[in-house]
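One protein chain omitted, others in place.
Moving on, here comes chain A:
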Amino acid sequence: MEPLRNGGGGTEEKPRRRGLGADAGPPRRRSSGGGGGGGCGGGGAAGADSAAGPQPRERIGSISWQRRDSVRKNRPPFPWFGLDIGGTLVKLVYFEPKDITAEEEEEEVENLKSIRKYLTSNVAYGSTGIRDVHLELKDLTLCGRKGNLHFIRFPTHDMPAFIQMGSEKHFSSLHTTLCATGGGAYKFEQDFLTMGDLQLCKLDELDCLIKGVLYIDSVGFNGHSECYYFENPTDAERCQKLPFNLENPYPLLLVNIGSGVSILAVYSKDNYKRVTGTSLGGGTFFGLCCLLTGCSTFEEALEMASRGDSTKVDKLVRDIYGGDYERFGLPGWAVASSFGNMMSKEKRDSVSKEDLAKATLITITNNIGSIARMCALNENINRVVFVGNFLRINTISMRLLAYALDYWSKGQLKALFLEHEGYFGAVGALLELLDSP
């Protein structure tokens, strides 16, 4: 999850170019500890690395590269976690090794085993933790180990309980590094230290996000394409979800819709900038829905929205002009004023909660689409990838985004989506763990 409102104007202007060396960044150095320098050449991480191939690297980078190659067995100890602590949700990815030898099994300490069992044998944890089983990546080779990648989420307000659990399971005794990103990595750093005796390795969320996106896309989704789009988005009948090959992804506009929205222009693996952001994101949708309908979960809000009719709530162009406003080429169905009908008391009294939920969803989604479209035009990029948990089980928004982008750009812009919507930050954090020397 991402913040944010772009604020001061200045900061976003600088493209955040990072060489591989710089990529190693402070967090990694901090966590290097024993200095063993375990490299990881396996799987997609290597693929991603090699994509950067012959580019000049900084010295540190190239040294660690060599080390990694030569000492590939020297990888970080299990368990392998990547954590993304957002404003609303915590995303946790866990790599479950499936190639554990009997010898290994024997050596495996008890609490490590119990963590593995606990995570893999359940699909729900406590009352709020959920494992997205359908997203599980099977038979993945990561750092030379084969296994499954699990995707787990729980609300950020349960963070204390999570830390408590870590403490009870003596997580700290495993001597592992917990790589975390998202704002919560900073906010809860102290709690991890005091309650769980855990030193977090804090990572930048945007770095992790991009890394995660590129990695997951490269390994695919259990043989399927991770990336997809909607064909004929403007035609409700013929609209269908189709795989998209994101092989040559750059340049790419990455729109991460968490509680808030961040928009990144990505020019290469390690050259990107945050273009802007907005505070009208998933949190706004859910927050407003709670206030307007009294619902208590995101799923409930979406479910209500799916049954509502936003045109009762919004004032459309045709409500004002009787039809299309031809002079500006505005179609009659376009929303002229979100919630515009709610200025009238009679109409306020006649709408249902479902209608309100739907209008909220449409409003937020259109606004994101509009800002994304402007950014794409400003940056001269025609592929826009939407990620973030706002899109989870949210077909309405995805289709609307696809539609809006296509319609308003007259087919120039393409909206793309990824199956693992909100988990890329966490995946990026896990990769940072494996990448760390």
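Please note the rule applied: contacts are C-beta pairs under 8 Å (C-beta built on N, C-alpha and C of every residue); 3 or more make two chains touch, one makes a residue touch a chain; residues count from 1.
The definition used in the following text is that contacts and distances are computed from a predicted model.
Taken from the listed names "4'-phosphopantetheine phosphatase", "Pescadillo homolog", "Electron transfer flavoprotein subunit beta" or "Cytosolic 5'-nucleotidase 1A-like", the protein name that UniProt assigns to the chain not shown is "4'-phosphopantetheine phosphatase". For the options A:Gln199, A:Ser218, A:Asn271 or A:Ser337, the residue in contact with the chain missing from this view is A:Ser337.
Note that of A:Thr177, A:Asn256, A:Thr284 or A:Ser436, the residue touching the chain absent from this view is A:Thr284.
Considering the full assembly, A:Cys295 is the residue among A:Leu119, A:Leu142 or A:Cys295 that touches the omitted chain.
Interface note for the absent chain: among A:Leu174, A:Cys201 or A:Ile371, the touching residue is A:Ile371. Between the chain not shown and the residues A:Gly82, A:Gly260, A:Gly308 or A:Gly428, the one that touches is A:Gly260.
By the touch rule set out above, chain A reaches the unshown chain at residues 1-13, 86-88, 182-184, 186-189, 204, 206, 258-260, 273-276, 278-284, 286-288, 290-292, 294-296, 313-315, 319-322, 327-328, 330, 334-348, 356, 363, 366-367, 370-371, 374-375, 377-378.
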